[in-house]
Structures are given as C-alpha cells and as structure tokens.
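Below is a slice of the complex: some chains, not all, each in place.
Chains: A, B, C and D, in written order; residue numbering restarts at 1 for each.
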Amino acid sequence: ETTLEVLHAWPGDHGNYQPLADAFMKAHPDVRVEFRVSPPDYNEANLVVTRNAMTGNLPDVYFSGFSVLRPLVTTLKARGQAVPLTPFIGAESKEWLEQNYSPAILSLGQVDGVQYGIPFNASTPIVYYNADLVTKAGADPDHFPSDWEGVIALARKINALGGDVRGMNYSVGSLESDWLWQAAILERGGAILTKDEKAVGYDNILGLETLRFLRHIAEATDMDVATAQNSYKELFFAGKLGFYITSPSSVRSFMQTIGDRFAMRTAPYPLIDRVSGRLPSGGNAAVILAKDPEKQKLAWEFVKFVTGPGAQAQIAEATGYMPTNKKASDLLGPFYSSNPNYATAATQTGIAGSWYAYPGSTGVEIWRAQRDVIDLVQRGKLSPEDGLKRIATKTADLLK
Amino acid sequence: MTTLAVGERPSLRDSVAFDAVICISPAILLLVAMTLLPLAAVVVLSFTDYQLGGTDIHFIGIENFMRVGESDDAGRAILNTLRFTALVVPASVAIGLVLALLVSARGRLRRAYELLLFLPLTATMTVMAIVWSLLLHGQIGPINVALKAMGLAPVEFLSNVELVLPSLALIAVWQQSSFCFVVFLAGLSAIPTEVYEAAALDRVGSGWERFRRITWPLLAPTTVVVLLLTTIKAFQVFDLVAVLTQGGPQGATDVLLYETYLQAFSYFRIGYGSALIMLFIAFVGIVSTLQMWFARRRQP
Amino acid sequence: MTSFTSRPFRSLIASSLSNGVIWLGISFACLPFAWMILSSIRDPAEIFDVSRMFLPRSLAIKENYGRVLAETPVLSFMLNGIIVCTLILAAQVATALPCAYAIAKLRFHGKRPLLALAVLALLVPFQAIALPIFLGLAWIQALDTYFALVAPFLVSPLAILLFSQFLRAFPDEVIEAARLDRCSHTTILLRIILPASMPVIAAFSVFSVTYHWNDLYWPLIAISSADLAPPTLGILFFRDADGGDSYGSLMAAATLITLPLALVFLIAQRRFVEGITMGAIK
Amino acid sequence: MPGLSITLQDVTKSFGSEAVLKDINLSIKEGELVSLLGPSGCGKSTLLRIIAGLERAEAGSIRLGEQVVDALPAGARDLAMVFQSYALYPHMCVADNIALSLEMTELSALQRLPLLGRVLPGSRAIRQAISNRVRQAADLTEIAHLLRRRPAHLSGGQRQRVALARAMAREPGIFLMDEPLSNLDAKLRISMRSEIVDLNKRIGATFLFVTHDQSDALAMSDRIALMMGGRIRQIGTPQEIYDSPSHLDVASFIGQPVINLFPVNVDSAGRVRLVNGTQPFGGCSLPNGSAKVGVRPEAFDIVASEPLGTRFALTARLDRVERMGAEVLIRCRTMALGASATCRLSVDQFDEVSATGILSGAFHLVAQKRGVHLFDEEGNAAAFHPLLRTEMEVAK
C-alpha cells in the first residue's frame, strides 16, 4: 500500500477535497491519500512547502495558489526539487489534453512557459448583489447593469434610499491581494509589467485611467474607503450594501449566511474592454512534489483525477468555482440552469486570464506598496497622476 | 585548636551554590537550547543575505542593519509600535489593577466576577478579531449603532487612519487587562491579612489611603513584573495587525513585528528580517531595562 | 454623631460605585463573548441583522454545533490540546519552580545573569526563532510528534519571573526550618514551595494553558499530520478561502474551544484566594 | 482624651463547630487597666479581636463608652491594638510604622497627599509634631536607634517593641494589648510595664491587656479577668484573685509554683479531714462528701515536730530542692497521701531550715491559716473555717 501525502491551503475547504480523495482511493484500492494539516491560506501554505523543501519532507501533491506558484517553482528549481509536468503530459495522448483543458486554463499552471501544475480551482471576480435593494431602488434585478457606468448609477440610486444603506464599496486597496487591482488593469487590456519585468506595464494613459476610474467610483458612490474587506462584506451580509465584488467560490457560503433575509443574486463582472480585456484568475493548481518516480506517477494519476470532469463538476456545485475541466461544464448544464447564481462563474471562462505573478517573492511587497497608494487615491488624498507615478517608481524599486 | 583559614570556608557556599546549580540547570539548559541557540542562529543570519528556501548564502556584514536604518518602513513601524505600547500598557495595567482591587474586596459574587473578567484571556484572536471587527464596525457595529441612536456621527474605527491604531490598542487592552487582572489577583493574595487588620485599626481601613500606603507598596513587586510583561507583550503585537488590518491603512498599523514577519516570511528576506529582529530585541531590551531600573530606584 | 449617619450612606455609595466599575469592566470583557455565544446559537443569517444584534430570533444550535462536530474532529483536536497543554504546563512548572526558588531563596553567583537570560528569552518573539527550532527538530527527526509540539515551551521565562517574584515574599525562616529538618531541596520544593506557590502557579497555569491551547502558529509549523492538530484548527475549518466565513459554525467552534478554558480557570481559581504566610510565622 | 468603658454582653463566637467564646460578659470601667489571663487557646486573642472589630461575634453586643459598636468597622472604633504576632507593616521603616496612624488622624485628607500635601499650610507643623510623637514613643520603648530600619531587620524583641510603640504613639480611648511583653527581657519588661501604667494614668485610657505572665498581671492591673475555656471565670483585683479564688481552676492557674491540692473528706458535721486522716483541721458548710483543699506553696512552714491542735499538717520527705535566685522551692512527697507537695521559702528561711537538718528525714508541713482554700466536688470555692465549730465555740 502506498501513501500519497497531499497538502492544500484553507482548512475549511477540506470538505471539498476529502470526497475526491475517497473516490480516488476507491478506484485505487492500494493507495491511501492522506492530507497534511492544512495551512490557513495560500501564503502560509507556500511557507510550509518552502520549509518542507528545506527539510526534504515535501508532500507528494500540493495545491498551490496561482499567485504563489511562480515564487515556489523558482525556489524549488534552485534546490532541484521542482517537478515539471511535461513528461507526464507527454505520456498522455494529445487529444486528452485538448479535450479536457483549455489553453487559457493550462496557462494558469505554467511558470516561464513550463507546465508545473494543473489548475484545480479557478475563479474570476463576479458581482454579488442584493436584489431587494436593487428592486427598491427602482431597477430590474433581472437585468443587472453590465457596464461600470450602469453599476455606478445603480449604486447612486441605492444610496438615495437613505438610512444606512450604501450602494457599493469598491475599496481596491483593502484587499489582501492585488486581485481586483490586476482586474482593473487587465480588464482594460493592460499589462501588469513590461516584458523585461523591470517596470509596471501600465505607466501610461491606461494606468492613469484606471486610477481615475477608481477615484471616480469612490466619489460618485460616496464610498467609505475601507481598510479591510471584512467591513463591507459584513455590511453586505447585513443587507445594507447593494453589491459586492469577489470570487464565485463564495456563492454557497454567502447564500448560507444571508439565508432568506434578502435575495442575493450574482452577475458577471462589468468588463470594460470586451475585446482584449481579461480578468485575473484566482484559485490553485495541483502541483506534484513527490521525489520518487513511482510516487510521481501515482501523484499524476491523482492530479488527473481531481482535475477530471467528474471531480470538477462536483467542486463547482459545492462552491461556485468555475470548473477547470472543459468536460465538466457539459456535466453542469442542468445544475446551472436551476441555480443561476452558480452559473455566472462559468460564463466568464472565456475571459479568464492569468493572475500575474511577480518574479521572485516580491509579489506581496509590491502589492503592499501599491495598495497604500490606491487607498490614498480612492480617498481623494492623492491625484491619480501622482498616484501612478508613485506606483510606478515604487514597483520599479522593488523589482530591482 | 586552630582557627580555620578563611580559604577553607567556601565549601559551605559551594554546597549551596551546587544546590542552586541543580535547581537552575534544567531551566538554563532548556533556555539555551530553545532560545539562546536559535537566537544565535538569527544573529548569524542577520549578517547574511539569506533568502528563505534559498540555496546560497553570503555574509554581507552590517548591510542589513544599514538598510534598516535607511528604511522608512522600519522607522514608521518603530513609531507605531511605540505609540501602540504607550496606549496599551498604562490602560491595561490600570484597568487590571482597579478591577483586581475591587473584585478582591467583594464577598459572595467574587468568584463569578473573576471568571467573567478572566474570559478575554481565553480568546482566540483569529475569532475574536472577527468579532471585534463587527463590534467596531463603522456602520453596523453595536457601538456605532448606539452612537447613531444618540444622534452622534458614527466612527470608522478600523478604516480611519487616525483611529485605527487606538482601535487596535483598545482590543489589546481588552485582552491585556484581563492578564493584568489575573496576575494582580494572585499578587493580592500574597499580602497577609494581618497587615490589613493592623491598618484597619490605624484608620487606614479602606479606600485611597489603604491603597496608597499598604496595598500599592506591597504590590509593587507584582506591578513591576506586570509592567514588564505587558510592555513586552505590547511590543510584540502581531496577531491583531495580521488579522485585522495587515498594517493598513497607509501603514498606520504597521508595527515592528509585523514588518519583520513580512520581510522574513512574506518577502522571504530572512537576513534582513533577522537584522530587524535583532534591533527589535535590542530596542525592547533597552526599554524594559529602563523600566526595571526606574522601578527598582523607586523602591529602596 | 455624624459618623453614624454618614458612614452607612458613604459606604453605600462606595460599594455601588465599585459595583458599577466592576460591571463596566465585565461588560467590556464579556461583550465579544456574548456576541460570540449568541452568534453560535443563532441562524447565521441573523448575525448581521443590525436590528436584533443581541436578540436572537431563531435558534440554530443544532445546525451550528452539529456542523462543527460532524465536519471536524474537534473532540480529537481537543484531546490533543489537553495532552499538549498538560505536558507543557507540567514541564514549565517543573523547570521554573526550582529555578525561581534558587533565584528567590538561594545565594549564588550568577543570579543577575540568569535573570537577564530569562528576560532576554521573554523579549525574543517566538516567531523569530521558530525557524531555527524547526530546523533543529527536523535535524533530530522529531517533527510531527507531540514532542515537537511541546519542546520549545518546556521552560517558560514568564513562569520563572512570576514565581521568583512571588517566592520572594515567602518567609525565609520556613525554608530554614525545613533545612534543619534535613529536607533536601527537592523535598523543600515539593512539600513546601509547591503548595505555597499554588496561587501563582494557578495564575500561571491559566496563562500557559490558554496560550498553548489557542496557539496555532507553532503547531502549523511543527506538525503535518492531522492526528496531532490543536483545537484551534477546528476554527480554521470554518473560515473560507474567499471571505464567506461560515459564521454560525465558526462561532460555535470558538465557543466549544473556549469552554474548556473556562473550566481550567474555575479549577485554578480556588487557589487564588489563599494567602501566603498563613500563620507560619509570627 | 478620656478612656472609654468596655461592656461586653453575651458575646459568643465559634470557629466552625468549635465554640471559642461562650457568652462572655465583661465590663471594664473607663481608665481601668485590666489584664486578661488564661491558658493558651482559651480565646483571649479572639476576644480582643472582636472588641477591636476585626472579627464579628455571632451573638451578643459590645459597647465602647456609650456607643454600641457592633456595626462599626475597626477603624471607626477609637482603639489601638498590639497584635500577638505584631503585624508590622513590612514595607515601612519603624518610624513610618509608628507614624501611620498619627498621620491618618492628625493630617487632613488634603495634607496627606503625596507631594502636594507637604507644602500645604499647617502640614509642616503637624508633621513635625507627629515626628516628635514618634520619637517619644520610640524613646519609651528604647528603639530610637532603629527608626530607619525595616521590621525584617529587627530582632524579635525589637519587633515587639515597635508594635508596642505603634499603639502607644496614638492616644486612643482604649488600648488592647495581646501579650505585648512576651519577647522582652526582664529588665525591659519591667520598664515597659511602668511605661504602660504611666500611660494609663497619664491619658486615662482604658487598657485590656492579655498576658500569660502573672507577675505582669499582678504588678500592673487594677483588675484581672481570668478566662478559661471561652468563659470569664473570675474578675477581681489581683489580691482578690490570689487570695480568694472562686474556683479550683482559678486557684491552680494563678500562683507560681502552682497551688498544692489534697483530697479531703467532709463529714456530716462539716468537719474537714484529709482522706486518710483522723484529725479534722477545720470546718465548713459543705454537705457530707469529698472535697479538695488547696495550700499555696508559700503558706507552708517546715517544722520538725508534729504540731498540736487542728492546723492543717502533713508529714513529708524531701524530693528535691530547686534554688531560684532569691528563693528556694522544696519539692517533697507527703507520706500518708503519697502526693507531692511544693513549698516555697526565701533563701534565708531555707538556710535556717536546712541548718536544723530536718530536711534529711521526715518533717512536717504546716499550713498557715490564710493559705488554705477549700473547694467542693465541682471545684467551686467553699467557705472554710480553719477552726472547728467546737473550737470556735470554745474560743467565744
């Protein structure tokens, strides 16, 4: 009997992994899948794996957050512990790859063009809205605005309802990650960094427009710029916030938390550039870290299984994530039509782009520098022009 | 009979010293193994450019320290930490002391009071941070709801740049005062009842005079320890920031240990992070030494 | 006589004032807990209902607590917590008490350096030295064991400081009497110092147990197998990746995990009130 | 400040199930100096603590002066106390220990403030006065050279004197002193005694004074209260207590060496004889039965020949001689009863007696008339006539 040790972040997600493991073990009776203690988030998980690399005690399969995949691979490559998936993919039939995964999805698991992980969860931001408030504000909840100006106008209407009710809160700087900031750049077709990765790719009118736009949202909707996402998420739960933009993975838990106090609906992200605009994908990819070739083979089987159509459909139903497997979408048809809130995620598969990972392990630091500036811009304490300059120089500094 | 030479004497002291060695050696050995040696490793690392998980390592002298000196972030973190400590320590100690004094004078309900006041100590910050973020919520938090009900303007405790640090301090005081409360309670129990009886007859039976002349001086050693511990704990504030504000907004809550953590474990700059830690330890060390020195000077 | 008429009145004011302050403190201390417990017993949907912040409408005790018990092995986590906390506490008392005794009651050179070492150990944030300790434990292949969980905490400088401060007030003569009674230092420690230190040991136990019970930082570094996971991991199970925490169960888990600590306090509390000299000397 | 009277009425106290004070009734006049004497553990300290307000009585009431103080806290009762275990303030030097209560009464709340208090008008003069009184009390108790020491650095007797000085510096209406001289040497003790008596006379305060030293009690007190097993057994002037003990227990508690006791029989005519004696040696009004007779050791004369008449006499042999400075104790064994007896002689008397050589053989102990006490079977004192009724009639 062989044991496959698996590590994933977010202990709360364990309920999604265990059934897959059980199913896998049923199919492979001589394999035991064991989960290691799960770290609270992607960054912590990355730390755990880095430490494991130092002591030579890596798990066999690891679900790495997209945003930390690149630094992880960089570290492991230097230590000779990285396991590219190329040989395993090569061993499969060509059709298999195409039938199951879209290139856009696959690219999320690549570092420098080499496939290191197969995406397991993927999500692009969607809008959650309080249909009751929308109705009260005199709009049609079935036709949620699909462009930002519409969204802003609706938010203003909701503001006008009075009381403590707010239309929206889009404090980009309050996020722990730069997901929405990248979304704001990418949706305009911008680039996060220049090709040589020495400077920001939006030190131009595009970047300026982005900042101006964020400032505009704050001003137009009379927004209380927040430090932490929690504060307006809670407001949303309390039924006092019109809409809230985040990952589709929370559909289920949001519905639970809200219950029948108001009707919560989801809508696609109001993309600006519908041609070249993309949205950064959050989520994680299954990465093989096993050293022993036999284990690696087994691990590959496991990775294939959990990113397979059945497993992906299961995950999508349980959470709201968009499935990373093409075939799964077909399986999900009936579910989506009866659960439209879940379907939103799948409609954005086409515009899923990769969440840009900075070289080395500078990502967190760069975001910390940027978010302060964005916060100031949104609060109206700094002009977008100066803000952009500051972001550009600080980022360039940190990339040195 | 000859008088023993003084040189033969020390054996008594030796035997006492030997017993003392046996008493302290387990603690010392473990302190060395579990604190001093790892700390030595940190000291060494602080002179290198080591990156977490990296394979190469170079000695770069005091460059890390120079960089700390140049860094605005480090300066800001020190300032924030100092402000935080200055807010938390006096409040926690005072609240803990007052409550311990009042509660220990209670009769029947004393034990129930103690249990209730002890609760904050049990809190898991991961959860309590969520609870507090709601309690202090700018719109729907009970405090603001109450303020609004009184016709006052709501306060954005956690997103106002000016208020966020005091708000975190408030939460820290909530927990630390419970710690102080328990230590003071134990300290109070060490004061002999007889002394209070004598005081009662000397008309120092209650109130301020009894506190000033009997309780406070006899509690002084406890207070010194409490002050020291609370100061160190306040300096080491980390969880609150990590869970609630991540140093924001605009670095208003970026404290030393959080900055260190970011450097070492988010940016993987172990070398630089180690240098920061060294400075942190030196800094807190100086502050607490001063504190103890003052305390000792005050009581002969 | 004026004192006759004014005294009861004044003491009434004083006592109601002190009651007022106590209750103010209690409200401050308990507010978050009240909210936590309320949230753990009501429908998560209600938690954010501002109008009924403190008035649950529909109870969901079964759902919230049931989910905690069904989805996480919270009881086995707690068992781990009990094992680890007991081991740690026993070791800390066993190492700190003799050390504190030596500091407070024995004459030897190196007392000051020893105290300095203890304070230094107190200054060092654990996060700073966790990595070297982790590597050391890996080197002796002790990771992922109970030993790894307790090893860094076998000695507590906090305990050394608290105990030695407390023992300073213990009458020397009682110890001298024991020495004349031919008690070894071990016997003195076990039969005289230990019972006499109970108030401060009780206080320290509360700190130690709550700290290690709630500690998540070190367990997440030291262990990888879920069999050894600490109680607080049970809380993380109800925090979701993208923000939609399962509030009801989260609070239920937190309440469950806090309960044993209240119990620990109740046990320790009996000791707080005992004085130190207690008729030992004139 | 005049003294306050102390009136205890049916005061009762128990610790757990053990009754420690049983219906204590006691009244002490203002300005009186009363010693409380009694065996160890009989409840003396408890009684003092109840009067002081440190302990609550279960029943009964206490009046100090005209005021019923049952509900009054300790600080509001006008009294000072010397604790048996001193209860000094460990963190204060001797001077501060003594000064504390004075500062509380002499300085106003404002003047007591830490720094400000010193510069307030009047404060300086009062503080000067206080420090004078502290010095005076320290002089009386001979601890003036120790004023800056902490209690931990004092010897046992020095600590006790600090406790004494602390009470003496105040001049309250009532002094409660719980064995305030027990750790002092004889010389100091004598001088402290007279300081206490002087104080009593000078300020007229009422003193209640626990002691286990009878010479303290006999030398100082206006009256002695004898307490046993939680009850006041007798109260009276020293001489009353010594000369007319109300009970066997009192008689054998007071007097050193202890009173000699011998079993006697009383016949129906009220004649008293030793249990195995034939000759009656006195008369009483007790009914027929057995009783006890007590003879103080100093009431015995040692004579060579059996005396005639009806005096109480015993034949005895020497056990041992104890020389105690100015006096000598003669321990002997009475031949008929087999009981032991003690005689106390001055050195001169002893020299005289031993010069005669009678001590080497059997000799006779003859009781002087007034040293003989009779107690009934319960131990209560009974009237005793050294002469038989017939003799008395004859004498008439």
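The rule is simple: a residue touches a chain if its C-beta (ideal position, glycine included) is under 8 Å from a C-beta of that chain, and two chains touch if they have at least 3 such contacts.
In this text the structure is predicted, and so the values were computed from the model without any measurement.
In the full structure file, how many copies does each labelled chain have?
Only one copy per chain type is drawn, but the file holds A x1, B x1, C x1, D x2.
Note that only the chains that are shown with their structure count from here on.
Find me the chain with the mean Cα position closest to the mean of all the protein Cα atoms on display.
Central chain: C.
Quick check for the class: compute each chain's Cα centroid; which one is farthest from the centroid of chain B?
D
Averaging only over C-alpha atoms, locate the centres of chain B and chain D and give their separation in whole Å.
For chain B versus chain D, the centre distance works out to 58 Å.
Quick check: how many Å separate the C-alpha centres of chain A and chain C?
39
Mind pulling the residue numbers of chain C that touch at least two other chains?
Within chain C, residues 48, 50, 131, 216, 236, 239, 245, 247 contact more than one other chain.
List, in ascending order, every residue of chain D touching at least 2 other chains.
76, 85
Using the touch definition up top, name the residues of chain B that touch chain A in the complex.
Interface residues on chain B, with respect to chain A: 51-55, 130, 133-134, 137-140, 156, 158-159, 164, 244-251, 262, 265-268.
Could you list, by residue number, the parts of chain B that touch chain C in their complex?
13, 16-17, 19-24, 26-28, 30-31, 34-39, 41-42, 52, 95, 98-99, 102-103, 105-106, 111, 113-128, 130-132, 134-135, 140, 142, 145, 174, 177-179, 182-183, 185-187, 189-194, 206-207, 221-222, 224-225, 228-229, 232, 236, 238, 257, 260-261, 270, 274, 277, 280-281, 284-285, 288
Any idea which chain C residues touch chain A in the complex?
43-50, 71, 131, 134-135, 138, 143, 216, 219-221, 223-226, 228-229, 233, 236-247
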